[in-house]
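Reviewing the structure listed below.
Here the complex is missing one protein chain, while the rest keep their positions.
Presenting subunit A:
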Amino acid sequence: MNAAMKITALLVLKAAPETTDPVILANASDVSHFGYFQRSSVKEFVVFVGRTVASRTPPSQRQSVQHEEYKVHAYNRNGLCAVGFMDDHYPVRSAFSLLNQVIDEYQKSFGETWRSAKEDSAQPWPYLADALTKFQDPAEADKLLKIQRELDETKIIIHKTIDSVLARGEKLDSLVEKSSDLSMASQMFYKQAKKTNSCCTIL
């Protein structure tokens, strides 16, 4: 399941009402795994699909659309829409929590200025690029996933611990047996010695 989950692009758009086209506010894409000549077309494709999906997402709704080999997840919150292009393996929940975080961060850093944006902003937003690289691993974005993963590791470790404790128990059992045998033997030895000591008058 962990085979190559990746995010291809993250977009933040201002989703105007259905008639007008959404305005791109921030864009970060990772096109390194495409050939050099495809990169620009892929970028345009990302922009286009992002705009479309954002325009079709009603406010306060989440949506996921499958397109070719990507899943496009969109989360629209009061006009501010975050769109992410992920592959099929990326868990959907993590995708949406990531989009949540992105929107929160955007609102924190840019306040309400985006509402007045009329055309695509060309300046890159470093947070988005960082987020793209950081969240390639879905566990980073989704705390629940992280917790679950750590819990599973802990469970494995605990199972190993229990196995070793059981082995220790077995060894202790054998030790106890041997020590009790030893104690018996030494007791017999003592009695024997005392017996030979008591009848000393003969020779």
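Note that in this section a residue touches a chain if its C-beta (ideal position, glycine included) is under 8 Å from a C-beta of that chain, and two chains touch if they have at least 3 such contacts; residues count from 1.
Going forward, contacts and distances are computed from a predicted model.
Missing from the rendering is one chain, named in UniProt as "BnaCnng54570D protein" (options: "Origin recognition complex subunit 3", "Integrator complex subunit 13", "Coatomer subunit gamma" or "BnaCnng54570D protein"). Only one residue from A:78, A:109, A:133 or A:161 touches the chain missing from this view: A:161. Although one chain is hidden here, its contacts on subunit A can still be listed: residues 41, 44-45, 48, 52, 56, 58, 61-68, 71, 88, 92-93, 96, 144-145, 147-148, 151-152, 154-155, 158-159, 161-162, 165-166, 168-169, 172-173, 175-176, 179-180, 182-183, 185-187, 189-190, 192-194, 196-197, 200, 203.
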